[in-house]
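Missing here is one protein chain; the remaining ones are kept as they sit in the complex.
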Amino acid sequence: MSIGTANLSVDELKEMARTIRRDCLVQTHVAKSGHPGGPLSAADYLTSLYFNYVKVDPKNPKDDSRDYFIISNGHCSALNYALLSRRGFFPPGYLMTFRSTGSGLEGHPNRHKTPGVDISAGSLGHGLPIAHGIALGAKLKGSDQRVFVNLGDGELQEGSCWEAIMAAAHYRSDNILAVVDYNDVQIDGRTHEVMNIRPLDGKFKAFGWKVFEGNGHDMNEVIRLLDHAIDSMGKGQPVVVLFHTVMMKGVPSFENDHIWHGKALADDKLLQTALTELGYNETPKEAVASYGDVNVARGEYHKIMGWPPPQVCDRD
Amino acid sequence: MSIGTANLSVDELKEMARTIRRDCLVQTHVAKSGHPGGPLSAADYLTSLYFNYVKVDPKNPKDDSRDYFIISNGHCSALNYALLSRRGFFPPGYLMTFRSTGSGLEGHPNRHKTPGVDISAGSLGHGLPIAHGIALGAKLKGSDQRVFVNLGDGELQEGSCWEAIMAAAHYRSDNILAVVDYNDVQIDGRTHEVMNIRPLDGKFKAFGWKVFEGNGHDMNEVIRLLDHAIDSMGKGQPVVVLFHTVMMKGVPSFENDHIWHGKALADDKLLQTALTELGYNETPKEAVASYGDVNVARGEYHKIMGWPPPQVCDRD
Amino acid sequence: MVKTGKDRWTYELTRKAYGETLVELGHENPRIVVLDADLAESTLTKFFRDEFPDRFFEIGIAEQDMVGTAAGLALQGFIPFLSSYAIFITGRAWDQCRQDVDYMKTNVKLSAAHGGISVGKDGPTHQSMEDLACMSACTNMKVLVPADYHETIKAVRWSAEYEGPVYFRLGREKVPMVTEEPSPFEMGKGFVHVDGTDGTIIACGLMLSQAIEAREILEEEDGIKPRVVNMPFLKPIDEEMIIKCAKENGPIVTAEEHQVYGGFGSIIARVVVENHPVPMRIVGIPNMYLGSGDPFDLLAIAGLTGRHIANKMKEVL
Partner (left out) sequence: MVKTGKDRWTYELTRKAYGETLVELGHENPRIVVLDADLAESTLTKFFRDEFPDRFFEIGIAEQDMVGTAAGLALQGFIPFLSSYAIFITGRAWDQCRQDVDYMKTNVKLSAAHGGISVGKDGPTHQSMEDLACMSACTNMKVLVPADYHETIKAVRWSAEYEGPVYFRLGREKVPMVTEEPSPFEMGKGFVHVDGTDGTIIACGLMLSQAIEAREILEEEDGIKPRVVNMPFLKPIDEEMIIKCAKENGPIVTAEEHQVYGGFGSIIARVVVENHPVPMRIVGIPNMYLGSGDPFDLLAIAGLTGRHIANKMKEVL
C-alpha cells in the first residue's frame, strides 16, 4: 500500500463510524476509565475526514509526504486509536490494552508509542500551535502536505488556541484545516453555561479564518462541508469547519449528558444498553471477545513498533 | 481631600498631558533606561481618563470605594508614575529616582512600593484577568467601584487577554472598562507586521464586548469617547475603547519609530530636541533641576509609605 | 510478615477532604470564594459550587485567567481557593502564580489536584512530577503536600487562616489514612510519626504510608528502627527537625512522589549539607516519564514503595 485515502462510500463511512463508536465504548469499558463522550460526538465527521481526505500510508506512518492528522483534545484518545487501527496502522485487537500499564495506547496519545500519532496530546490548547508549526514547516520544505487538526469546543477557552488562530491567519497558512467538535459540552456542563464561546463563527472570522459550519452527524452534510473546506485551502487563509454535534451521539440513553465526557460505561449493563442502541446484537462479553486474543494483537503491535516481544503476564 | 476626580477643563487636560509627557521623557532620561514610547502614545487619553473619570483619593490610596486604575502594560511605568504624582499621590520630585536601586518607582510598577498602584505589572497579559477578578469582587461586595484597565495593542497578542475578554463577557461584567493603546507598534516593529491583531473592533465584538474607537490624541474626541463608554457601563456588557495613537506622540522627530518603545532619550541632545518639540524652553539640566531636590522628595515619599527615613547616599 | 501493599490501609480521597472542608469554611467565613477551570466535578469544588453558587467562579478551561482572576478577588479582600490539576496550575499558569500571587503577595490558595504519578491511567500529560520544584522556587509561596484525608482538612483550614500565597498538592486516588484527626499540624513543621534510633526517613504526601511500611520491613528483617518523620511542608522547610534528625540518627532517606530534581529531597539535602552533612538517599521519580497505567503499578515501577525505601536505608546505614 502507498500513501492515499481509503475512499469509502457514504454507506461505508456510516458503517465505519458505527464500528468506531463501538470501538470507543468497548475500549473505555475494558479500561474502566477514559473518555467516551467526545469520541462519540466526533466519530462521524472524523471518520469521514480521516478515511476520505487525510493522505497517509498505514504501513509507513512517517511517510514524508503524508498529511498530518492531529487530535488536539487528546482525551479523545479512544477515538484516535479506533481510527488508526481501522485505517490499518495496527490490529483492532490491541485496542483492548487501552490505558493498561505498559500499553502503547496510553490514556492520552503518545507519539512515541502509537503508529500514526503525530503529536502527544492531553493538555488542551497545544494542538493548534504545533499544527501551525508543522504547516509552516511544510511550506518551508516546499511540501504540499496538509495539516488537519481536531479541537474541542471547551478547548477553545484556552488562550493558547487564540494565539495560534491569530498566527495562522497572520502567516496566511492555508495548508491547515481545523475541525471543531462543537458539542456544547465540557466537564462541568454545557459549554455555553460553563464559559460561553459563542459566536464561534464570528470569532474565527474576526481572527481572519474562512469558516464553514454545519451538522457533524449527517454524513452527506459532513462530506459536503469537508469538500468545500478543502477546496478553500490554498487560498491564503486558514480554514475551519465547526461541526455541531451531540455528546455520546449514537447511544440515545446517554446523549448530551456531560457526565459521559470522562466516564466509561464500565458497568456491563450500561455497555449492553449502548451496544443495543448502536444496533449490535451482542453482550458486552461477546463484544470484547470479538476483538480476539489480546496477546496475539500485542505481539503484532510490538513487531510494528520494533519493540521486544511482550511478556505475557497473568493479569490480562 | 476625599474620593473623587480632578475634573479638569479640556485646556487643563491638554496642559496636564504635556506636563506628563515631559515627566516621562525626563524620568527615562535620568534613569538612562525605561520606556518612553508607549507612555507618550497613551498620555492624552490616560490623562483624561485618570484625572476626569477615575475616582480616587490621593491621600488615601486604598480607599474602599475607589475606582481601580490598572496599567496592564507595566512597561508604561513612567506614565503611571507621572499620572500618580501629578494627581497628588507623591511629589513629582521623586520621579527623578525612577528605576534607581532602592527607589519605590521600579522599572515596572510594584503594588507594594508605589501609592496608587493597584497591581504589580510587567509581564504582559496579566492586567485584564486581575482587573476582571477585581470587578467580580466589587459586584460580590455590592460595591459600585469601577475598574479601568489600559492595554497595549501588542499585549493583545497574549492568549491570556482573550481568556479574560471571554470571561468578562460571560459574566456580563459591566463594571470594567478597557482602553487600548492602539499605536500599531511593539518592540520588533509595526504590530500589523509583527503579528497582526486587526480587526480589533471585530474581535472584541465577536467576544461580546461593547466597542468604541477613535483618535486617542484629540482631547475633545477622547472625552466624547470616554463619556459614551462610561455611559455604556452598567448595561450587562464589558466596554472597550480602542484609541488610535502614535508612539512618541508630541515629539515629531521621534514619532512612530518602534525603536523608542524601550529606549530612553538618554543623550542630552536627544532630550533637548524633545523638550523643544514639546514646547519647553529649557535645557535638559534645567528640566531635571526643576524637579527640585531629590532627597527632599525621597524623604516625603518615605513618609507617605511609612518607610524608615532614606539614607542619603553619595551616588545621587 | 510486614503487611505491605494495597490491603494494609484504609483509603480515602484527599480531594474529598478538600471539597468538604471548603463547604464548612464557606459557612464560617463569607470571604471564602472558590474558582475552578472546568474541573469542579473532579477537584470536588462542586460541593462548594452547589452550596454557594454566588461565591463560586467557573472560569472554563483557562488556567491563566483563573489565577489572575483569583488575584483580583484577593485584592478585593476575598480569600480565593482555586483548583485545577497540579500540572495545569503549574504548567499553564506559572507566570500568573509567580507574578500575580507570589510577587504580589495576594492571599490566593492554589489547590493542586491530581499531583504525582498516582494519577495513573491518564498518563504523563496529566501526571505532575515537577510542580513542587516549580512552586518551591517561588519566593513567598508556602508549599505543602498533606499526607492524607485528615491532614488535608488541616492544610485547607490552615490555608484559609494564613494570610498569603499557598500551594498545596492533593492526589487523584484514595490514599492510605495514616494520620489521625488529632495528629499535630503546624506551618513549617515536621512531626515524628514513629520514633526510632537508626537513621531517619522523612516523607511527605502518600509516601508517608510507604515510609511507615519501610520502617516495619527494616525492623522485621534487620532489627533496624529508623525514625519516621512526616514533613508536609516543603516551604518553609523544618530545618530544625532535619538538623536534629541528622545529629541524633545520622543517615536520612527522603521519600516523595516527585521528580528528584528540585523536589522535597533536594530541599532537605541542601539543609543537610549546609548544617550537618550525613549520608542521604533521595527516593523520588528517577527522572523518567512513567506512561499510563494502574497507579500502584506506576508507583512500583518508579520505586516509590516501602520496600524500595527500606533498601535505600540499608544502603546508607
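The letters A, B and C name the chains in turn, as written, and every chain counts its residues from 1.
Keep in mind that, in the parts below, a contact is a pair of C-beta atoms (placed from the backbone, for glycine too) under 8 Å apart; a residue touches a chain by one contact, two chains touch by 3 or more.
Computed from a prediction, not measured in an experiment: that's the story for all the values here.
*Asks:* Considering the complete complex, identify which of A:P61, A:G133, A:G202 or A:G292 is in touch with the unshown chain.
*Replies:* Checking the options A:P61, A:G133, A:G202 or A:G292, the one contacting the hidden chain is A:G133.
*Asks:* Touching the left-out chain: which of B:P39, B:P58, B:G93 or B:G122?
*Replies:* B:G122
*Asks:* With respect to the chain omitted from the figure, which of B:G154, B:G208 or B:P310 is a touching residue?
*Replies:* From the options B:G154, B:G208 or B:P310, the contact with the absent chain belongs to B:G154.
*Asks:* Looking beyond the chains shown, say which of C:G164, C:G188, C:P279 or C:G303 touches the absent one.
*Replies:* Within the whole complex, the residue contacting the unshown chain is C:P279.
*Asks:* Among C:S42, C:Q99, C:N230 or C:S292, single out the residue that touches the unshown chain.
*Replies:* C:Q99
*Asks:* Name, in rising order, the residues on chain A that touch the hidden chain in the full complex.
*Replies:* Counting over the whole complex, chain A touches the hidden chain at residues 111-112, 118-120, 122-123, 125-126, 128-138, 140-141, 159-160, 163-164, 166-167, 170.
*Asks:* Would you write out the residues of chain C that touch the absent chain, in ascending order?
*Replies:* On the side of chain C, residues 87-88, 90-92, 94-95, 98-99, 103, 124-125, 129-130, 133-134, 136-139, 235, 252, 259-263, 265-267, 269-270, 272-274, 277-282, 287-289 touch the unshown chain.
*Asks:* What is the set of chain B residues that contact the non-displayed chain in the whole complex?
*Replies:* 31, 33-34, 74, 99-103, 106-108, 110, 113, 120-125, 154-155, 157-159, 186-188, 191, 194-195, 259, 262
The rule we apply is simple: only the chains that are shown with their structure count from here on.
*Asks:* What is the shape of the graph in which nodes denote protein chains and edges denote touching chain pairs (line, ring, star, complete, other)?
*Replies:* Basically all the chains touch each other, so complete.
*Asks:* Using mean C-alpha positions as chain centres, tell me how far chain A is from chain B in Å, no decimals.
*Replies:* Chain centres of chain A and chain B, defined by C-alpha means, are spaced 47 Å apart.
*Asks:* Taking the mean of the CA coordinates per chain, how far is chain A from chain C in Å?
*Replies:* Computed value for the inter-centroid distance: 35 Å.
*Asks:* Per the centroid of Cα atoms for each chain, what is the distance between chain B and chain C, given in Å?
*Replies:* 41
*Asks:* Two-or-more-chain contact residues of chain C, please, as numbers and ranges.
*Replies:* Residue numbers touching two or more other chains: 59-60, 62, 64-65.
*Asks:* Mind pulling the chain A residues that touch 2 or more other chains?
*Replies:* Correct list: 157-159, 195.
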